[in-house]
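Shown here: the complex without one of its protein chains, the others still in place.
Letters are used for the chains, namely A, B and C, taken in the order the chains are written, and counting of residues starts over at 1 for each.
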Amino acid sequence: MDLNADLGEGFGAWRLGDDEALLDLVTSANVACGFHAGDPATMRRVCAGAAVRGVAVGAQVGYRDLAGFGRRRIEYAFDDLRDDVLYQIGALDGFCRVAGTAVRYVKPHGALYNTAAVDEVQAAAVVAAVRDYDRSLPVLCQPGSVLAQLAAGSGLTTVGEGFADRGYTVDGRLVARSAPGALVVDPEAVTARAVRMAVERVVESVDGVLVPAPVASICLHGDTPGAVELVRRVRAALSSAGVTVAPFAG
Amino acid sequence: MDLNADLGEGFGAWRLGDDEALLDLVTSANVACGFHAGDPATMRRVCAGAAVRGVAVGAQVGYRDLAGFGRRRIEYAFDDLRDDVLYQIGALDGFCRVAGTAVRYVKPHGALYNTAAVDEVQAAAVVAAVRDYDRSLPVLCQPGSVLAQLAAGSGLTTVGEGFADRGYTVDGRLVARSAPGALVVDPEAVTARAVRMAVERVVESVDGVLVPAPVASICLHGDTPGAVELVRRVRAALSSAGVTVAPFAG
Amino acid sequence: MDLNADLGEGFGAWRLGDDEALLDLVTSANVACGFHAGDPATMRRVCAGAAVRGVAVGAQVGYRDLAGFGRRRIEYAFDDLRDDVLYQIGALDGFCRVAGTAVRYVKPHGALYNTAAVDEVQAAAVVAAVRDYDRSLPVLCQPGSVLAQLAAGSGLTTVGEGFADRGYTVDGRLVARSAPGALVVDPEAVTARAVRMAVERVVESVDGVLVPAPVASICLHGDTPGAVELVRRVRAALSSAGVTVAPFAG
Partner (left out) sequence: MDLNADLGEGFGAWRLGDDEALLDLVTSANVACGFHAGDPATMRRVCAGAAVRGVAVGAQVGYRDLAGFGRRRIEYAFDDLRDDVLYQIGALDGFCRVAGTAVRYVKPHGALYNTAAVDEVQAAAVVAAVRDYDRSLPVLCQPGSVLAQLAAGSGLTTVGEGFADRGYTVDGRLVARSAPGALVVDPEAVTARAVRMAVERVVESVDGVLVPAPVASICLHGDTPGAVELVRRVRAALSSAGVTVAPFAG
């Protein structure tokens, strides 16, 4: 099982999350590429830190919206979104090259992640950018999402990810953030869910039904209080359960 | 002799210069990379147009200053400038890859060009970025500048460029823009100077003395009225004089 | 009847439209405030030019999206949009003050205009910003739009505007840009429609039915080829028809 988290999400003088601590714990780093967050010096630092530790670097591509941190949907034209995504992948790959590695996968951020999960135009733009850049790059996304479907349909590798700290519906989707059960906050529960996803490939829905979780990576959030400690616990629990924690991408 | 010009300097809804016309005339395109000008969709279009015509693409790297068009000096820290330059090269290279080509050289833009010509910190930052990214990439710069010296000193290839529409001092430097003779505006004179640079490798200084012009590329400006026509004349004159007009970079 | 057009939509080195020519023709200038277009030096220049000519200055507020020129919808949170709008009004008012005038009205730009015409959250955010800043400021908008309704409902003055170069449906709405009849391109027709709006307060719909046009201002576009000449013709035709062309705001 892979553990991924968003890294390099500071900008200039502003810091966010503890990149160094997370690099010691995750196996895949979704590195912000400068559009919703991230600046070149931070990108270099995180890529170098990842390469040294054998952590896979993914391009965490987002909307061009520093003020909104990429969290508000923007109705991009297809071409513009495709090219904004491609630009970000290329820029990050330059820092990976310096660090002796390469971008290993692509994962959309924030509102782009959510929109590409349901919107054909935006999903297709992300797919086109990845295909144009390097069709061997996997896309890290939600199983069953529109992005996953379009990516697979056009020959890209998709890697499903699960959220140990989010509630699931009985049909395997995330509970909307505004609905009850959207967030799992108890660290014990989060840890147990992560282990179950890894070992049994299932997750318990808010209705108590076990639903399939065809995931090869678990996403953990690094920017909340106690986040690093929670990642540490999840990783330890996975190891105790005999799960090999390793990058999905080579 | 190579002919280079700045291309792709629009941004979003704003256009600047006639990229299509210039692509038919120059042999090297200095493509703006999004920091002082240029946006991803424009970068893709210009790279594609260049590739189709056999025009070499260079990364026209600039300060992060859209509002100032990269024309005002910024006192960057070394690391930040190095990484901003590297980011831009990587981003442009992604679009070159899509177009079936690659970034063939690096040329600083505007105030970064002028500053790196005299300032060791900024010149060294440009050199470090190019070395980190790909030490086989040539740097297009003014012969004798600090940038040319540091680049050569650290093992990079440097390519000297001349300005047929600028006055030169007797020691081979450009006349300051505020001084008499800074600009050569007569198209006949510009054309004649270009031919002389190419054939005799000299340029007549404002004092009437011939000075060496160790240049492999002539820079022409594309964003002024009549610019395209002037480039056309220069190119025709070079051909008539038996000069092969071709990219300096492979 | 008032004539309004978007002005000051350049940014830094990039120009768009002929501000000087339009200032001689319109009676209300929708001045871009720096978020989708416009920079401080341009804002000062346009405000000064408007004040000298007795042209009313309006705050043309837009999304924070220079790369998209404010033309793509962004799903702002209410507070963020309200405060982005308020910021822009205040900034423009500073330049009006220098020019001896003041912001006389507010008009949303581009995708914000279109969204606030139908979306309650965004319309309410614009209304809240105007009310917070100065509840005597009129809002220039489409008659019957959600923005017009909410603005009127919260005690703001609304001023309806018509588009002489756009097709109307039989219920007084604009024909969607993708539908036949969306644009009226013949200058004669545009001019005739403007006169009819001013004199008879009606416009002929795409179905040939006359529909009411309760408008106190006609919007003309300044950034297309021939735009200035068209504005000139419309203004001349209105004068010939005995219509007084003057700002709606004092």
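One rule holds for everything that comes next: a residue touches a chain if its C-beta (ideal position, glycine included) is under 8 Å from a C-beta of that chain, and two chains touch if they have at least 3 such contacts.
All values derive from a computational prediction rather than experimental measurement.
Asks: Given that one chain is not shown, what are the shown chains it touches?
Replies: A, B, C
Asks: Based on the whole complex, identify which of B:A37, B:A51, B:I89 or B:A111 touches the chain you can't see.
Replies: With B:A37, B:A51, B:I89 or B:A111 as choices, the missing chain is touched by B:A111.
Asks: Thinking of the whole complex, not just what is shown, which of C:G90, C:G144 or C:G181 touches the missing chain?
Replies: Answer from the full complex: C:G90 touches the omitted chain.
Asks: Among A:A48, A:A67 or A:A102, which residue is in touch with the absent chain?
Replies: Of all options in A:A48, A:A67 or A:A102, contact with the hidden chain holds for A:A67.
Asks: For review purposes, identify every residue of chain A that touches the missing chain, sorted by number.
Replies: 10-16, 37, 39, 66-69, 71
Asks: By the contact criterion defined above, which parts of chain C meet the unshown chain? Give residue numbers in ascending order.
Replies: Per the touch rule, chain C residues meeting the hidden chain are 34, 39-41, 43-44, 79-80, 83-84, 86-95, 97-98, 132-133.
Asks: Could I get the residues of chain B that touch the absent chain, sorted low to high?
Replies: Interface residues of chain B facing the absent chain: 64-65, 67-68, 72-77, 80, 111.
What we mean here is this: only the chains that are shown with their structure count from here on.
Asks: From the C-alpha centre of chain A to that of chain B, how far is it in Å?
Replies: 39
Asks: Would you give the residues of chain B that are in contact with at least 2 other chains, written as numbers and ranges?
Replies: Each of 39 in chain B touches at least two other chains.
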